[in-house]
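A protein chain is absent from this complex, but the other protein chains hold their places.
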Amino acid sequence: MSPFVAGLGQVGLLVMALAACYRPLGDHMARVYGAEGHWRLERGIYRLARVNPDSEQRWTTYAAAVLGFSFVSIVLLYLMQRLQPLLPLGFGRGAVEPGMAFNTAVSFVTNTNWQSYAGEEVLGHTVQMAGLTVQNFVSAAVGMAVAVALVRGFVRARTDRLGNFWVDLTRGTVRILLPIAAIAAILLVALGTVMSLARGIQVVGVDGITRTIALAPTASQEAIKELGTNGGGIFNANSAHPFENPNAWSNLFENFLLLLVPVALTRTFGQMVGDRKQGYVLLSVMGLLWTVMLAASWWAETHPNGVASLAAGAAMEGKEVRFGIPASVLWEVSTTGTSTGAVNSMHDSFTGLGGGVALLNMLLGEVAPGGVGAGLYGILVLAVIAVFLAGLMVGRTPEYLGKKLGRREVTAAAIAMLAMPTVVLLGTGLALLLPSTPDFMTNTGSHGLAEVLYAYGSAGNNNGSAFAGMTVTSDFFQATLGVAMLLGRFLPILAVLALAGSLAQQRRVPATAGTLPTGSPLFVGMLTGTVVLVAALTFLPALALGPIAEAL
Amino acid sequence: MKYLNNLLRQAGAGLRILLVMTVLTGVVYPLAVWGVSRLPGLGGKAEGSVVVAGGRAAGSELIGIDPVDPRAAIDPTRDRWFHTRPTAIATEGLGPDDVLVSGGSNRGGADKGLLTEVERRKAHIATREGVDPKQVPADAVTASASGLDPHISPEYAALQVRRVARENGLPEQRVRDLVTEHTRGRALGVLGAPGVNVTTLNLAIRDEAGR
C-alpha cells in the first residue's frame, strides 16, 4: 500500500472514531452542564471550598470567578516551581528560575502549555503531577465553562444570570475530563506509554556503555494533555518522545483524544440551543478548514522545496520513522487547529508551506476546531461577526440564534476578535525591533521571521506548539510571551462573558423567512469565508515575509 | 472597588477549589493510574519497556540509542552495529548522545546549516557502507523529532546489512532475516510507517554473533 493511501486510511479511521463518539459525548456534555442535581463528590468539593452551587452568577461575577481562580492558579504554580527543592520526587532538580517559572505558570493556566523548559531536565514529578497535571484539567474546564456560559447567553432570555462558574468548573473536571482521562491513561499504559515515579533507568547498551533514560509519570499527564488540548509534554520532545507516544496506535489514539472534546462540543452546542443543525454548521466549518489545511500540509511535506530536504531526499528532518509523513501532518494540523500544541514532529523543520499551515491554523484564531471550549467560543465570536457583516445584507438587524446583534454584542465580539491580532502583531514587531533577536533564532531569513511570528502566534492563541528553534529563555521572551498568553486568553474570555451577559438579557426573537438562515450550507461558506478573510487580511504581510517567501 | 472586592472573594473561593482539585487531579488521579499500571502486563510498559539481556537492562525497546563501536573511530567501515538515525543535539552529528534530554534540530528544510549537515552525514554513511551517497535514504541523514527514534526505514537497514554481517561474521542472509524479524509494518495496514527497531535488532545481532 502506498504511503498516501495508507495515510488516507489513517485519516479515515480517525474521522470514524470521532464520528462514533460525537453524539454520545456531545449529548453527555449537554446533560452535564444542564443537570439539576449534584454528585456526592461534587457536594463534597463545594462544601470544602465553601461555595453555594445553587446560586447563579451575573457575567461580571462569573468573570471575576474565572479571573480569581486563574490568578491563584498562577501564583500556586509559580510557587511550586520556585520551591521545587522542598518537594518530593524532584531527584535533585533545583528551583526553576523566576522568568521561566512565571512563563510556565502562565502557560499552563492559560491552557497554552508553551514550554520554555526541557521537561525532563527542569521539572520533578511532583511539580509535573500536582502542578502541571492539575492545570491541564482545570484550564481545560475553564475553557469549557466559558463556552457553556456563552451558549447559555444564547439560550436564556431576559435574565442576567449565566450559571455558576464553580459548578461548571467542577462538573467539567469531574464528570467529563477526569473519567475520560483515567480510562485513556490506562489505555496509553497498555499501548506502552510510561507511568513511573522513578527518575530513570540505567541501561547498558550493546556497546557496553551505561546510559540513563529519563522516566516520568507520563500516561496520566499524556491523557489529559491531549484530551484538554493542553499540549505541554512531560519530556522535551513532547509527543514525539517514544515514552509519550510509543507507536502508531498510541499516536492515533492521542490524535483522537486531542480532537475529541472540541469536535463533540459542537454537538453539545447544537443540543443546548435546541437546533442540532447549528452545531453541524460549526462542525462543517471546522471540518472544512481542517481538511484544507491537512491537504495543503500533506502536499507540502511530500513535495519539499528546501535545499536541505532536497539533498536528504525527503522532509524527514524532525519526523519520527514510526509515524511517517502522513501521521506527522495529520497530527500537525490537528494540534495547531485545536490549540493543543503537543507535537509528534518538529514544526520548525517543516517545509515553508507545511510550517506555514501550522502557523496559519493558529492565526485563524484556533477555530479548526479549536481548544476545548476556546474553540467553540472562538468560532461563535466569529459567527457573530459574520452574521453582523452579512446579516445586514438581508435587510434586518442581524440576529444569531434568536438574539439581535446590536451595539453591545458587536463591541464585545470586536474586542474578542481584536485581542489576538494585537498581541501577535505587536509582540512580533517588538521582538523584531530588538537587534539581539536574530541571535536567538536557529534559522535565518524568512524562516527566522517565521520562528518569531510562530512564537507570538502560539502564545497569543494559547496553542503552545513552537517553531522550537527559537530560544526563548531570555527574560524578554519569557516576559512578553507570558503577557501574550495572558492577554490572548483572558481578554477574549472577558469579552465573551460580556457578550453572553448581554445576549442573556435579550428576549429570543423567533426566526421567520426574513431571518438570516444560519443552519444552511450557505452560512457554512459565509462563516468559513469570514474566518479565512479576517486571518488573511490581518496576517498576509507577516506571512509574506515568512512562510510565503519560503514556500514560493 | 466593589468589583475588586468581588474579585478577591472569588479568588478566595478559587484558591479553595484549586486546592481540592490539586488533591483530586494532581494526587489521587495520577497515583490511581500509577496503581493500575502496577498490574501484571502493564507494569513493564509503565516502567519503560525495558529489554533485559544477560540479566541486565540493555535498553528500552522504545528508545533508540546509537551504539558505539570503538573501531569505527579509526575506520568507519569497521563498525559492527546497526545505526539509528542521527541525533540533532549530538555534537558529532551522528550519535552517540545524551539520552537524558530529547529534542530535534528545529532546522528548516531550506536551512544552509542543515544542508551542510545532511551532506556531511550522507558522505559519512556512504563511506561507512561503501555505497554511492545517492543510495543513502532520507531518514539516515535527517535527525528525528525526539532524537530517540528507535526506528530506521527498512531501506536504511538494508543498506547496513552487508557491513553488519561482515563485521559480525554472520551470513548476510541471516542478518537480513533478523532485520525482517525486527521490522514492524503499518498497524492495520494503514497506521504509521514501516520501521526497523535498531535497539532490539542490535541485541539480536549480539546474541547471534555470540559476543
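Here the chain labels run A and B in written order, and each chain numbers its own residues starting at 1.
Keep in mind that, in the parts below, contacts are C-beta pairs under 8 Å (C-beta built on N, C-alpha and C of every residue); 3 or more make two chains touch, one makes a residue touch a chain.
Assume contacts and distances are computed from a predicted model.
Choosing from "4-hydroxythreonine-4-phosphate dehydrogenase", "Potassium-transporting ATPase ATP-binding subunit", "NADH-quinone oxidoreductase subunit F" or "Aspartyl/glutamyl-tRNA(Asn/Gln) amidotransferase subunit C", the protein name stored in UniProt for the chain missing from the display reads "Potassium-transporting ATPase ATP-binding subunit". Here is the thing to keep in mind: the chain we left out touches A in the whole complex. From the options A:219, A:252 or A:516, the residue with contact to the unseen chain in the full assembly is A:516.
Here the missing chain is touched by one residue of A:1, A:209, A:295 or A:392, and it is A:392. Across the interface with the omitted chain, chain A contributes residues 385, 388-397, 402, 405-407, 409-411, 414-415, 417-418, 421-422, 425-426, 428-430, 432-433, 437-438, 445-446, 448-449, 507-510, 512-517, 520, 522, 526, 529, 533, 536-542, 544-545, 548-549, 552.
Throughout what follows, only the chains that are shown with their structure count from here on.
For chain B in complex with chain A, the touching residues are 3, 6-18, 20-22, 24-27, 29-30, 32-34, 36-37, 41-42, 45-50, 56-60, 62-65, 67-69, 81, 85, 96, 98-112, 114-115, 117-119, 122, 137-139, 141-153, 184, 186-193, 195, 202-203, 205-206.
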